[in-house]
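One chain of protein is taken out of this complex; the other chains stay put.
Our next item is chain A:
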Amino acid sequence: MIAEVIYRVRRGGPDKPEPGMADLLESWHIDMWLLLLLATVAGLGMFVIYSASGHSIPAVVNQAERFLLGLFVMAVVAQAPPEFYRMLAPWLYGLTLLLLLLVEVIGDHAMGAQRWLDLGFIRFQPSELMKLAMPMTLAAFLHHRRLPPRPLTLLASLVILGVPTVLIMVQPDLGTSMLVIAAGGFTLFFAGLQWRWILGALAAVGAAAPILWERLHDYQRKRILTLLDPESDPLGAGYHITQSKIAIGSGGLFGKGWLEGTQAKLEFLPEAHTDFIFAVFAEELGLISVLVLLSVYLCIVGRCLWIAVRAQDSFQRLLAGALGMTFFIYVFINIGMVIGLLPVVGVPLPLFSFGGTSMVSLLAGFGMLMSIHTHRKLLAN
């Protein structure tokens, strides 16, 4: 069966479609399927934002503007060939590391954490940039090396991964540092990291958990404890989870109808149009629509992996695979948090939640994926 798939990959995918829209877009370095899937998610998101923000047209327009900006960035990014990003990677990594250090020194505080960098014209989180820079750099680093990585290579990779992670962790931003670890981790995973290392690392994390617990901030611990028993403090720390579960659970199979969700409209659900937008979606449109949305997300991830499988060199493969899996992790963490399976961490639902930097950086990532997919050299192995 694997042989069959390999055969198809070599042939260049399933039967070549007739030249059409897809080919036209591809000649502009845009992948039609990804574009359609991303637009579907963002479009759905805007409907829900309209409802969750209390029928705010400006919020929807704002989101649409941001999505269009993201698409523009994506299209621009897609124009450059993958090799450009391989060259760019160490520079981007260095710059981001510098910015992270800068945040330590002059960053803005929010909720006991130093995350934001104000560059005068734009306020953004360098850690967000690291989510892209990390898989790029690791993929570039591993590109020429023998895979699966040998211990020395692995050690170097772990240093590349570890330094910015620690910097982000001390901000402290546990959520983002985990996502950066995930991005780097998936790169190593796709590089063929031996299972014994993977399992060993997981075991080490398990063993280190109590130590990590000691080092957590109070609010971070509270979130984890709340997860275990949200009803213990329904008006305090558990309020988000409790209200979010009520919203989702009361939605049922078919939902209460668009604009008919009471939990968000009556402001019981906090952060309804940002981190908790999935709850509004589930309340108003029900389990059926939730399954549709999940399927769309899975299709996006599938398309990313497909692009990775068809990529022409290690850098492209690793980057495409890591970006796809990281994207899935965002979705999983957000939904897991909203339905009370994971602690409350500030991870938006990608492309769906109302909000800033993540939309643009995500679409920039998809731009690289499209670049990988559309800058194919007609080379034989």
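The working rule: a residue touches a chain if its C-beta (ideal position, glycine included) is under 8 Å from a C-beta of that chain, and two chains touch if they have at least 3 such contacts; residues count from 1.
The definition used in the following text is that contacts and distances are computed from a predicted model.
You can't see one chain of this complex, but its UniProt record names it "Peptidoglycan D,D-transpeptidase MrdA", from the set "Peptidoglycan D,D-transpeptidase MrdA", "Peptide ABC transporter permease", "Sulfate adenylyltransferase subunit 2" or "Thiosulfate reductase cytochrome b subunit".
Shown as candidates are A:Ala52, A:Leu161, A:Ala247 or A:Leu362; the residue that touches the absent chain is A:Ala247. The chain not shown here is touched by just one of A:Gly286, A:Pro348 or A:Gly365, and that residue is A:Gly286. From the set A:Asp23, A:Glu65 or A:Glu267, the residue in touch with the chain omitted from the display is A:Glu267, counting the whole complex. Of the listed residues A:Leu147, A:Val170, A:Leu225 or A:Ala364, the one in contact with the hidden chain in the full complex is A:Leu147. Interface residues of chain A facing the missing partner chain: 2, 5-6, 9, 144-148, 186, 189-190, 192, 243, 245-253, 262-263, 265-268, 282, 286-287, 290-291, 294, 298, 301-302, 305, 308-309, 314, 317, 321, 324-325, 328, 332, 335-336, 339-341, 381.
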